[in-house]
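Left out: one protein chain. Kept in place: all the others.
So, subunit A:
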Amino acid sequence: MAERSFKKEVEHLRQGKGETFTGEGILAITKALLENGVGYVGGYQGAPISHLMDVLADAEELLGELGVRFEANASEAAAAAMLAASVHYPIRGAVTFKGPVGVNVASDALANLASSGVNGGALIIVGEDYGEGSSIMQERSHPFAMKSQIWLLDPRPSLPSIVKAVGDGFALSEASNTPVMMTVRIRSCHVTGSFECSDNVAPPLTVKDALSNPKKDFNRVVLPPAAFAHEQDKIDNRWPAAEKYIIEHKLNEMFGPSDAKIGLVCQGGMYNGVVRALQRLGLADIYGNSDIPVYCLNVTYPLVSDEFAAFAEGKDAVLVIEEGQPEFIEQTLSTFILRKGLKVRLHGKDMLPMAGEYTGKVMLDGLTAFLKEHGPDLLPGQARAPNQPAPAIPDLSKTVPTRPPGFCTGCPERPIFAAMKLVQEELGEHQITGDIGCHLFACLPPFEVGGSTMGYGLGPASNAAFDGGGEKRAISILGDGGFWHNGLSSSIGNMVFNKSDSVAVIVDNYYSAATGGQDVLSSRADNPTKATQNSISDAVKGIGVKWVRQIDRTYDVTKMRDTLREALTTDEPGPKIIVASSECMLNRQRREKPLRNKAIKDGTRVEVPRFGVDEDICTGDHACIRLSGCPSLSLKKLDDPLRDDPIAHIDQSCVGCGNCGEVADAAVLCPSFYRADVVHNATGFEKWWQGLSTSVIRWLQSRRAAKRLEFPETV
């Protein structure tokens, strides 16, 4: 079950001609796929397009009605490979994944696909994870399009433009026999808006039909001599066809006056930011009508030399607004200018920063710099010579703490890393590598476990240099998502084959949790359209690991620590694999809470656990927090003048996972923690028995109280 359900929204995907769709970008993309007669869709989750996969999964019924096949691919490589269906058959296919890491993973398949060329439209929707909120290395997907010759669309971030780009993408792909990549940035995926719908179109040829009439063409196989022919075909036929289509169908847009001395060239995705900067400078109205010409590149690869030349004609200077580095677009435009001997001055990364997100401020500063040089009269007085000093706002940079993402309340991964911290206190620091997934948060305080991440499923592989062992064994972390994505072969298989002496911990939280709780092969839930319940331990044993320990309750910190210690000290040769399994608490709460509330309402006996801290017993050392970091375990300042430091305090958000108590126990911390299980709808006997022992306890308590001085509670 995914974190967010789109069941309700998916109904809007049935809208037809004459209706207006209002909603989020990812839903608009899905609707556009259906309107364009897509025959099969697939992909791999990851921000920013995780929700697109969730939408597709929730829309499976509708997809089925139209004869569209949906595949939740095992990885981006698998998704890209699926587009092979469009090589021989005139079927439109679309896959989606995150960029650029997804493109990295898929690059082998993408290069082969691009070489073969396509018959049916092939669209790769890439969620470009760049700038604020990104969780990956900062790179662009752009060069992958360039190196494999895949056309790259970067539509304006508004729903009508995005929807149009999907249709344009398929048509361009078919017109030029080339796969097309469409990038949508994180905010575009979640931007809300409206567009006019068309009717959904069932694919003219379904994948089922194609299966009945198989086709093959040796000329499409990437083998010499065909491969050499493919490359010539790319340049001689496919590229010119694409340029022709782009010009004839006006995929790139021109805004503003046609005869100005200066102009702006921007990626489609930057358009709204450019307009906002122009609006702030008084050079555009609310609807985006600009006083300065804007050449908006909804297709950022290939760039069309004639179209650019026409735009640059008669202009003194042009500013290229291209986010990220290197500046591929600017470089190509420079080549155009030189080859054609144009007289226009080209600006770009000399006035805008080479790296980083083009935020509102960056855009405003860049445009202001350009106008100062080439159109100072256009600038409002304030920008030409600011005279009003900015008010001095106190500097809070030393006050406000950073707040990186971390483990959720009750996360089952927290005790794994608490145990790892405890083992390291005993056996010393170890060489530890991380992987991609929620478990990577362990490298942040308070755990500070793990020092690298090399790619999804590559945690153990990135420790391979240390596989020979030594005085201390290397440890690596791998999530269940990463395990099935790539880890089984690239990491565990690698360990087995090379007789690794290292330890790998596979964190199994029942889902691809970091991307929003999608099911994976080892998920415990029954999924009507997917095969789940496949054991990781069995898979690992199946490829030859002898030392495997399965832990079914990660919250048992003592057991977790002892198992880790055993893995680090055993004489057993070969890889040591610990599969640490407990359900992602976010998903578990979403599943169980409604059931529990219903049970309580229906009068069933239910125990609801929550943890607490005895204020008088806690000394305010916060050792527990350094082994936890749970959001519900916080601090509280007492109004006791004898106490200096705030004490630990557990708030209402506690889900009673038990980590606090287990850690206090395993690390021999302190006796402050208690668990209180409130019994709802207790049975009659239980109430009677409880009443009896309570009255004995109360009698004992008052007996003692009567013999000593009792101070009224001040709190």
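To be clear about the criterion, a contact is a pair of C-beta atoms (placed from the backbone, for glycine too) under 8 Å apart; a residue touches a chain by one contact, two chains touch by 3 or more; residues count from 1.
By our rule, contacts and distances are computed from a predicted model.
The listed choices are "Sarcosine oxidase subunit delta", "Tungstate/molybdate transport system permease protein", "(2Fe-2S)-binding protein" or "Indolepyruvate oxidoreductase subunit beta family protein"; the UniProt protein name belonging to the chain that is not shown reads "Indolepyruvate oxidoreductase subunit beta family protein". In the complete complex, the residue from A:Glu60, A:Glu253 or A:Asp291 that touches the missing chain is A:Asp291.
Within the complete assembly, A:Ala514 is the residue of A:Cys266, A:Ala514, A:Ile536 or A:Ile578 that touches the hidden chain.
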